[in-house]
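With one protein chain removed, the remaining protein chains of the complex are shown where they sit.
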Amino acid sequence: MKQTSDTFLENASAALADSGKSQRRDLLALFSPLMRDAAMGSFGQFEELRDHVRQVRQHSLDHLDHYLAQFEQQAAENGNRVHFASDGDAMNSIVLDICQEHRAQRIAKGKSMVTEETGLNDYLQRAGLSVMETDLGEYIIQQAGETPSHIVGPALHKSAAEVRELFLSRHDLGERDLGEIADLVGEARLVLREHFLKAEVGIIGSNALVAENGYSMLVTNEGNGDLCANLPKVLIICTTLDRILPRLEDATAMLRLLVRSATGQPQTCYTSFYSGPRRELDTDGPLETHIVLLDNRRSEILASDYREMLQCIRCGACLNHCPIYAGVGGHAYGWVYPGPMGSILTPLLTSLEQSTDLPNACTSCGRCGEVCPAGIPLPDLLRDLRHEESERKLSPTRWRWGLKMHAWLARQPRLYHALTAVGIFGMHLLGRRRGRFASLPMAAGWTSQRDFPAPQGKTFMQQYSALQRQQQAAADAGKRGGRSTRRPDPRRPGTRRQDATRKAPAGTGKRAHPGGPRGKKPRRRTGDE
Amino acid sequence: MNNSARSEIFARLRHACQSAEAENIQRALPPTDSAPGAPLPSDDLATAFLTNVLKNQGTVECVANRSAAVKALADYVYRHFRSHRLVAGNDANLAAMPWREAGVLPRFGAIEPGEPVALSYALLGIAETGATALQTGKANPAVNNFLSEHHLVLVDSSRLVATMEQAWARIRQEMNKSGRPRGYNFIAGPSSTGDIEGQLVYGAHGPRNWHVILMGDIAATALEDARALAGK
Partner (left out) sequence: MSNPSKEQTSQRDPLRVSLFVTCLADLFRPSVAFASIRLLEQAGCVVEVPGQQTCCGQPAYNTGDYATSVPLARQLIAQFESADYVVAPSGSCAGMICHHYPTLLEGEWRERARRLAAKTFELTTFLNDIARLKRGDRPAVKLPAVTYHDSCAGLRELGIKQQPRALLRELCDTEVKELRQTEVCCGFGGTFCAKMPEISGKMVGDKLANALATEASILAGGDLGCLLNIAGRASRSGAAIEVRHIAELLCGDLDSPAIGEPERQ
């Protein structure tokens, strides 16, 4: 897949300008979190289960060499041929070899983000094979010549009307209505049934690989993946090494979180575990099965500080909860994986240089980390990537130096307070009439979208130290005059009326400070006074 | 080339992983029972199962014994197709049903194009998920689960379990006895999709209807309670 992550800002800008799509994204961003919350609410023990799943995932990754070897051995015992692919090209060529070995022409494909990552469809089609996506969402975008905008609902960026247009133009089925979404689903069912029955090779992904007995878990609502896994004579499972889990129970414990996080359902319609080719007495099922295990830098990630990213179970919750994803949509991210998980995976699986904007497409709001069922500290990983950009000087020099200067100044408190006092008061004088700035040379990004509120007046530190000096002077005068300073009673604060009658603190010079404590002096009290 | 990829990958993994004895790895693995399951909608297992089947958009019936089961099956097929034709896998449990009593006899085997109804005999029914677990093989060709329009599943109440963990425990016993089947299908609803505008529509690629018949000694109020709990 051609990567356009380097033009994220332009992509985003174009996406924001498309108001129809933008509204649809807003609706999804409103409803998907509600569905997820309702599902987790009735489940009740999200945190406990998340803890468990995270521990199991971490354990599996800590001992991935062990579990992968176990899986390989078990899968081979079950009659599979297990292949290893270091990168996407290797996976593609392994798959093509298998297809050619069987002189296969027609491929039925279940939903698989891994094969999006490797660009398998293009690769097979260039070799003259016909590849049909069978997941409805994938089918729609394949027909439209697009890429997925979401890892769970790849065609959610399209309206029903667009899908209708697409089907009318792509399916030669004569006059028909297709007014309802159900009609569209029905038509896809009809068209795709043919392909299922004719396909010679089925290709699916896997949601989990069970090390103890070599089973592979497949989770769908449509049942398309199961048709791909059961009808064609040859089955190829394309997946990655990090999908390994030790036990069957681990796969279904994870599933409890996966489904609720992804769609808000308590359970998907079809959860299948496949072990290999048909058994001796079986009347159906593939005669030959292959499992292709892709690395594509995952072993590097495992050795890096980003290891936790491999715990991802591809539920899409972080996308659904990310306000930036909601704003710009999946395509703006410019590669296979969008949203928070994509902003981490894309730099790691491609390069940080090609995707410098992605880790910055984040306000650190933390919503993704809050809902991630795999317990991945997504905001921390995104910040760590920004750290790497700053270390490797990939971030704009202006920003890097600006922040360093600010920090340097903040480490000289006297100078900081003196300079900010001058600067802020200057800004105040310039802005007080309108209360805001419509444009500021140093903050063009800010003022392109909103005003910049003017500062109230003198800085707090300036006002506060003036008050303290006053107080000190009063205390000194009091001592000389033999009077004791008034001791404040913390239990009986003054009323507003009383406050208002007292003298205002030094403000802008003209009047009591507008936002000040309305005359009440902040007091520094000590216990031994 | 494949072999070299394999050894390279394993070398990289070993570099990144903590090396440990298999035994110690086993010991460090969190126990399966630290994973909480979903709360059951009812203390009664049958009621809980039926409730979740209904919530999964399945339809349900309860029957006391095998005679009632064949009668219910015959009625279902007749109601929908004005015929008594259905397909079932070569399952000894199904073969032994008193079909004659209801005037139906399934064709035993794998579903063929044009045959709309398939019957399966469930390995287990799982209350937590409202799913019926089916095992692929001669007794239940997987195509019967996925290519039928109406998928009927007969569940013996003795085969109900509460959680997925319990389901796996039962399945492991079977596996130890008779080996690993090619596949397990946990079915929890008619085929559906939310891929267009996120709107859930039934009848995507698989069956449009999923009908569960729970057979055995079931509390008389189970079905009624389940309907109330599921809001149906």
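So that you can tell them apart, the chains are marked A and B in the order they are listed, and the count of residues begins at 1 in each.
Simple rule for what comes next: contacts are C-beta pairs under 8 Å (C-beta built on N, C-alpha and C of every residue); 3 or more make two chains touch, one makes a residue touch a chain.
None of these values were measured; they are calculated from a predicted model.
For the chain excluded from display, the touched partners among the shown chains of the whole complex are A. In the complete assembly, the contact with the undisplayed chain comes from A:Pro323, out of A:Gly20, A:Gly179, A:Pro323 or A:Gly478. When the omitted chain is restored, the residue from A:Leu173, A:Leu190, A:Leu287 or A:Cys365 that touches it is A:Cys365. Where subunit A meets the chain that is not shown, the touching residues are 9, 12-13, 16, 22, 26, 29-30, 323-324, 327-328, 357, 359-367, 369-370, 383-390, 395, 399-400, 403-404, 406-407, 409-411, 413, 416-417, 420, 424, 432-436, 438, 443, 445-461, 463-465, 488-491, 493, 495-496, 513-518, 520, 522-527.
By our rule, only the chains that are shown with their structure count from here on.
Per-chain Cα centroids separate subunit A from subunit B by 33 Å.
The touching residues of subunit A, when paired with subunit B in their complex, are 24, 28, 31-32, 42-45, 48-49, 52-53, 55-56, 59, 61-66, 68-69, 78, 83-86, 90, 94, 134-137, 140, 153-156, 158-160, 163, 181-182, 184-186, 188-189, 192-193, 196-197, 213, 215, 221-224, 226-227, 229-231, 241, 246-250, 252-253, 255-256, 263, 266-279, 281-285, 293, 295, 299-300, 302-303, 307. Across the complex, subunit A is touched by residues 1-2, 5-6, 8-10, 12-20, 22, 25, 28-30, 32, 34-39, 52, 55-56, 109-110, 113, 129-131, 136-138, 141-143, 145-147, 164-165, 168, 171-172, 175, 179-199, 201, 203-207 of subunit B.
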